[in-house]
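Data block below; observations after.
Here the complex is missing one protein chain, while the rest keep their positions.
Take a look at chain A:
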Amino acid sequence: MEKIQNRIIYDDAVISVDKLSKSFGDRQILRDVDLKLYRGENLVVLGRSGTGKSVLIKLISGLLKPDSGTINVLGEVVNELKERDLMKLRLKIGFSFQNSALYDSMTVRENLEFPLVRNKRNLTRAEINREVEDVLEGVGLLQAINQMPSELSGGQKKRIGIARTLILRPDIMLYDEPTAGLDPITCLDINTLINEVQERYQTSSIIITHDLACAKMVGDRMVMLLDGKFERQGTFAEIFDTDDDRVKPFYDYNFIV
């Protein structure tokens, strides 16, 4: 299942990370990492558990502060922005959390309304309802609109989580393991959704995963995080054209075993 080719503008980097380092205590997670995300592109970040993939996108969205290096998002340096400007920038970045992070005291509708009501205060009730229903329809879960998050399955939560970030029409999407823990058919749905988002809203996305089928299906380009650095990057075939025994098992497990 090959994805259709999108318009990617390779001389326009929406995210550009330079010499980024981050440690927790005396454990260095990222060392001098460089990364670029080009406009319109789906970039897949591969890597083992605990290598710091989630840390990387938390740094990008300003949830964590780097020890050194710069993170440039849409022309602004995230790690130097004032609180207020960071808030504004974040509206252009959608963040889909590894565990969905739905507000469990609110219904699905209220979850989706929350970013909308709070950031676009001049919308009418009818406009809000239309937006919410639109996005929910987009992820195929309109029927769940009045349910509580605790009544949804993992896959449904993921999709609602993605819908909640899409509602602000972000320029950039960060997906943290969108397919982890889901059955193959739901994975397929989510991958299709990620591609649809890319096409429909012209977003540029970083997709973190260790699911190679997902990587192959949604990624225009891939990078692999090894020992705190992006040592390999390129297309799917290029990444795995190696005898490196930190890389090969990834491929072998998914496609040979």
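By definition in this document, a contact is a pair of C-beta atoms (placed from the backbone, for glycine too) under 8 Å apart; a residue touches a chain by one contact, two chains touch by 3 or more; residues count from 1.
We adopt the following convention: contacts and distances are computed from a predicted model.
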Checklist entry - The complex lacks one chain in this depiction; which UniProt name from "Polysulfide reductase", "ABC transporter permease", "2Fe-2S ferredoxin-type domain-containing protein" or "Pyruvate dehydrogenase" does that chain carry? => result "ABC transporter permease"
Next on the checklist: Given that one chain is not shown, which residue among A:22, A:39, A:53 or A:90 touches it?
Outcome noted: A:90
Item to check | Those residues of chain A which, in the complete complex, touch the missing chain | outcome: 58, 61, 63, 83, 87-88, 90-91, 93, 95, 97-99, 101-105, 114-115, 118-119, 164-165, 168
